[in-house]
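These notes are about the structure you will find just below.
In this view, the complex is presented without one of its protein chains, the others remaining in place.
The first chain written gets the first letter, and so on, giving A, B and C; residue counts start at 1 in each chain.
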Amino acid sequence: MAGNSFGKIFRMTTFGESHGEGVGVVVDGCPPRIKLLPEDFKKDMARRKPGTYHLGTPRKEDDQVEILSGVFEGLTTGTPITLFIRNRDVQSPPYEILRDLFRPGHADYTYFKKYGHFDFRGGGRSSARETAARVAAGVVARKVLVPARVKVAAYTLELGGVRAKEVDMEAVGKNPCYCPDPVAAEQMEMALSRARAGGDSLGGIIEVRVKGCPPGLGEPVFDKLDADLARAVMSVGAVKGVEIGAGFEAARLKGSENNDPLTPDGFGANRSGGILGGISNGDEIVIRAAVKPVPSIKKEQDTIDRQGRPAKLRLEGRHDTSAVPRMVPVLEAMVRIVIADHYLRAKAIG
Amino acid sequence: MAGNSFGKIFRMTTFGESHGEGVGVVVDGCPPRIKLLPEDFKKDMARRKPGTYHLGTPRKEDDQVEILSGVFEGLTTGTPITLFIRNRDVQSPPYEILRDLFRPGHADYTYFKKYGHFDFRGGGRSSARETAARVAAGVVARKVLVPARVKVAAYTLELGGVRAKEVDMEAVGKNPCYCPDPVAAEQMEMALSRARAGGDSLGGIIEVRVKGCPPGLGEPVFDKLDADLARAVMSVGAVKGVEIGAGFEAARLKGSENNDPLTPDGFGANRSGGILGGISNGDEIVIRAAVKPVPSIKKEQDTIDRQGRPAKLRLEGRHDTSAVPRMVPVLEAMVRIVIADHYLRAKAIG
Amino acid sequence: MAGNSFGKIFRMTTFGESHGEGVGVVVDGCPPRIKLLPEDFKKDMARRKPGTYHLGTPRKEDDQVEILSGVFEGLTTGTPITLFIRNRDVQSPPYEILRDLFRPGHADYTYFKKYGHFDFRGGGRSSARETAARVAAGVVARKVLVPARVKVAAYTLELGGVRAKEVDMEAVGKNPCYCPDPVAAEQMEMALSRARAGGDSLGGIIEVRVKGCPPGLGEPVFDKLDADLARAVMSVGAVKGVEIGAGFEAARLKGSENNDPLTPDGFGANRSGGILGGISNGDEIVIRAAVKPVPSIKKEQDTIDRQGRPAKLRLEGRHDTSAVPRMVPVLEAMVRIVIADHYLRAKAIG
Partner (left out) sequence: MAGNSFGKIFRMTTFGESHGEGVGVVVDGCPPRIKLLPEDFKKDMARRKPGTYHLGTPRKEDDQVEILSGVFEGLTTGTPITLFIRNRDVQSPPYEILRDLFRPGHADYTYFKKYGHFDFRGGGRSSARETAARVAAGVVARKVLVPARVKVAAYTLELGGVRAKEVDMEAVGKNPCYCPDPVAAEQMEMALSRARAGGDSLGGIIEVRVKGCPPGLGEPVFDKLDADLARAVMSVGAVKGVEIGAGFEAARLKGSENNDPLTPDGFGANRSGGILGGISNGDEIVIRAAVKPVPSIKKEQDTIDRQGRPAKLRLEGRHDTSAVPRMVPVLEAMVRIVIADHYLRAKAIG
């Protein structure tokens, strides 16, 4: 057990469920004397919230982060920082009908098999609600990285088959899909509308870029930077694939095409995605994650109940049509947390 | 630092370099009273060796595994098992010319940036030679999984753009590419010949399947089974992407297409790849890894020396034309190790 | 950093400070389906509270444990259990004069040296207040051990030089010193009165006994049961020594005197304290901890300020005359947590 912690020096432990008291995180290993206030979390928490109705759930989560420990007079103390986000808009009624049925594509069945029960009120621990704690921890990680001048940014590269043709970071915050291509953004919104109208859902691809990462981060052979990034990204629910740099495309290139030449002015290309031998090379780090479509759909589905008997299920209520936009700040946070951890780890040797 | 260990209950620590005394692994956490003899390693170690000249390097590595600890009267004792594989065919001369130049696509540059030096004799710790230790640990993991009746098998799904059209597990051991499709296997060999003739190298995709995995393995939210598999696979040099089940394809499906229906006889499809919410669901686990082309090529490449001055590099000597076939048993071992670890972890709760 | 977690399978992370929002603990690794309610904590939390004025501080801490996560419908879910105890009786004023002076015997100076600051409001993280979280986690550990029928009990063996002559477990709960010898208990109270009258404080020795521990717990060579117990006990503030079984007395015995003979009915003596080679032998486990006198005394002391200038300090306000009674449930909890962790670890092998 004990699988709810991540990181070695900058180490977080998340806790909480979708329909309990709330979700939270203990960050152990944050250096002391860093300014940290409740308002520092607002922007990131808001990005995780559904922007508009047609993007997904109208559920209003006023995700306020309480600092329960680790900060004194506005400064981190070097002791564990506990961040807690209360659940506010918890409605039990609609979930009662799910008490006995496993929702396809969700973790109900596997939790039941593992733990002997499942939280029929929306997944409990397996709910995407848990990622709010990760985003909060990511805010702390950003502060840790300030002296290193590392910048992490994520966006929706693809949604419902619509792919961004250009990457304009200015555009990302200006559309509800967090897409860096304004034209593609509109097409993504249309795809979402169509899917929602059909009672269906969409997946997509998120790309995360790390600028300014110093060379030398990553600890071979198992705590390689790319290995830790892969674990971090894959640990987010709904992610089914991870790529670094050229990723799966590299499998079809020749060595002469894939090798990035070294020049006195840096690397002549970046198919490696900024990581060689599991260690950052100083170039931009590029990660992509494949996100499956939200499994909660309004179409009728085949399933079974706790006794294994066949049943039909049609999910009502509010659900995101795609998890992709809300996961953009989550994946950004996870990448930031990995970089912060390795940044501190590297200092132990220097 | 301290990044050379993997696993929580079944925990391995690998050590060693390509041109030092040898490579090895300490397996801590193997249950006692399991038969383990030096000959148990032969078959797997041989699979990691290049089968024939045209597949790659003619270097003869007689990879004999010495058991340095943890076995008494042919049985594991429950104490650390140390496996050591001496380097036998170590030739320093050809590498001397590399003393000052960073090989593109290799870890020379990043090791130099991180540690202040790099092992110009073939990569040292970053060499693929390190994976021999992983394969040896995988043999122990297989023994741990015997009572669980779990079977792990890997093969080359794609090489140099040639993709297997069918999966006949009988065929895998009968061709040097470890391809499950005899027709594709021949095309892969031809692609290798062409690449070698051109002084170039090829990448590919390896698929690993786990049959008989009991439901309930994996520890949310960070030690999810898929997250640990992603880390395990990405920690192998040359891997640039990992997919579970439908993987990147899931990003383009709708929820109604991607959800696997539950039926009284099991899941009606397996786009999840046997894992839901980070926990095994009892269905077959399917993982794919993208392997980049071997960076050591005979074509001339641009690089720099330790002082940052531009240089031209043309690598001579023996090199694999593709790492893919030799990595098949390595990825199989890594997946087996992850499953063995989670199998033992699950017993702690039961 | 990241030193606020303890245990491998049953793993707790404590957080919080004496004068912040509160203290708490995340328990990761508790098996699912165990009944756990807020009232389960009352008795242990009350034992940690000062019983009567003359025993120590009159400060009223109504230590109510809130369950923030991990319990659904009154049962543990297998996911992280977060327990939070709000600080209620926090008064800042009396501490203001300590803003610049390091209290002798406290952690003010070392926290300042390590973190660049110290919490002058009563120690912050280094306050004994932190142990409330450990006691709460110990309640969960007790529940984990129910199926194993393990019983852990602690008491004051010595206080202010007064030593219990007999061990009557019935007597422990009937006197404010938690002493198992009613006669010694009265002498201890008198010693406390005298020390308090003199503005001074007392130390003592706490003994913890584990009955019914199955043989086979403990993982050589570094996670030996006695090594983990020593760490657990020494990690509690004010503990300066730990003994197992005969302890320091064993240093003066001969082998023929110290060896416990084995007989068909069990061990013929228990100088080993129930642990051989770091593994429980099935006999009673006996641990003793030396507790130093409370450093907060009303006598004038020499100290320095933040600038290193000499100063005189006389502490006013409420302080325990001895930490020993309040630490009895704390050490009991720590021992229980160690046993619970190793109990679950042993299941992973079986």
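The rule is short, and it goes like this: a contact is a pair of C-beta atoms (placed from the backbone, for glycine too) under 8 Å apart; a residue touches a chain by one contact, two chains touch by 3 or more.
Keep in mind the model is a prediction, meaning the values are calculated, not measured.
Visitor: Who touches the missing chain here, B:125, B:142 or B:196?
Guide: With B:125, B:142 or B:196 as choices, the missing chain is touched by B:125.
Visitor: Kindly state which of the options C:85, C:291 or C:328 is in contact with the chain not pictured.
Guide: The missing chain is touched by C:291.
Visitor: Where the complex has a chain not shown, which of A:9, A:27 or A:101 is the residue touching it?
Guide: A:9
Visitor: In the complete complex, the non-displayed chain touches which residues of chain C?
Guide: 1-6, 8, 14, 102, 104-107, 109-111, 113-114, 123, 125-126, 130, 158, 160-161, 195, 200-205, 215-216, 218-224, 226-235, 237, 240-264, 268, 272-273, 275-282, 290-297, 299, 301-304, 308-310, 345-346, 348-349
Visitor: For review purposes, identify every residue of chain A that touches the missing chain, sorted by number.
Guide: 8-9, 29, 31-32, 78-79, 220, 344-345, 347-350
Visitor: Go through chain B and note every residue touching the omitted chain.
Guide: Within chain B, the residues that touch the unshown chain are 1-5, 7-11, 13-17, 20-24, 26, 28-33, 66-72, 75, 77-82, 84, 114-117, 119, 124-125, 344.
Heads up, the rule we're going with is that only the chains that are shown with their structure count from here on.
Visitor: Suppose each chain is reduced to the average of its Cα coordinates; what separation in Å results between chain A and chain B?
Guide: Whole-Å distance between the two chain centres: 27.
Visitor: I'd like the Å distance between the centres of chain B and chain C, where a centre is the mean of that chain's Cα atoms.
Guide: 46
Visitor: Residues of chain A that contact two or more other chains, please.
Guide: Chain A, residues with two or more chain partners: 1-5, 8, 14, 114, 125.
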